[in-house]
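For reference, the structure discussed in these notes is given below.
A single protein chain has been removed from this complex, and every other one stays in its place.
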């Protein structure tokens, strides 16, 4: 089980801010594949990975990152702070 | 007749902040020559021209600048504002 | 060396004075304040979302990196989230250093990293709808100037 959190338009497209996901994926890319296969709203959110960023336990990561030991994965668009 | 004003250590070395000078010099360099010839304190102030700056009617100039039409000449060390 | 993430408005002047008072011995203080701009003329509000937990972590890391790169007498980051009206302050950074070059460089560094590496997202609310603000290529490019110079003193 892993916590998956969404922000900004990713959250809006998927329709929820956070969920617990039962997954056998070992990488972020694997998790995205599983989610995309679930429902259209996930497929829509993950359609263009170049428009997405990922954080693993609140540190920026990449789609290649391993999920080993990770408790929380976050998906969001490029940040626009400041 | 021209007003000559001095600032910072130039003022201290010459011993006055401002004086009216009767001069036949046509350039700043000519004026410096005249002043230097006057007294040791002027010679001391003008000994190293690389350590001096000049302003003509409150605009930065150079030692080559003409005195034609100039009412006020200022001598001072490099500025240290800010 | 403060990092604050909060919803309520802050007083730029009061924050600046408090920062200056806390940075005893600094010769140079630089502040940057970002303000909600109504670029197109129809902005009702800006909504700022953030990632609680990661935000504080990211801001602290950025602040620590600035303190490592330059000899700072102080560094402050305040960033708001929630609903902001046009003209309200979004965020501010302040840096204190013995010399102005370090204070300026550190403030620009903080801003460049805040823009693209702190988990905030802005949404503009107008009468005709709401739009997520796109990240700017120029902001991503701005980060490049700090790469490969980790040990440089500005």
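We call the chains A, B and C, going by the order they appear; numbering starts again at 1 in every chain.
We take it that contacts are C-beta pairs under 8 Å (C-beta built on N, C-alpha and C of every residue); 3 or more make two chains touch, one makes a residue touch a chain.
Being a predicted model, the structure only gives us computed values, none of them experimental.
Within the full complex, the chain left out of the display contacts the shown chains B, C.
Residues 5, 7-9, 11, 55, 58-60, 74, 76-82 are the ones on chain B that touch the missing chain. Although one chain is not displayed, its contacts with chain C can still be listed: residues 11-17, 20, 24-38, 87, 98, 100-101, 103-104, 107-108, 111, 142.
The definition used in the following text is that only the chains that are shown with their structure count from here on.
At the far end from chain C, in terms of centres built from Cα atoms, lies B. Remark: chain A and chain B have CA centroids separated by 72 Å (rounded to whole angstrom). In this assembly, the C-alpha centroid of chain B lies 48 Å from the C-alpha centroid of chain C.
For chain C, residues touching at least two other chains: there are none.
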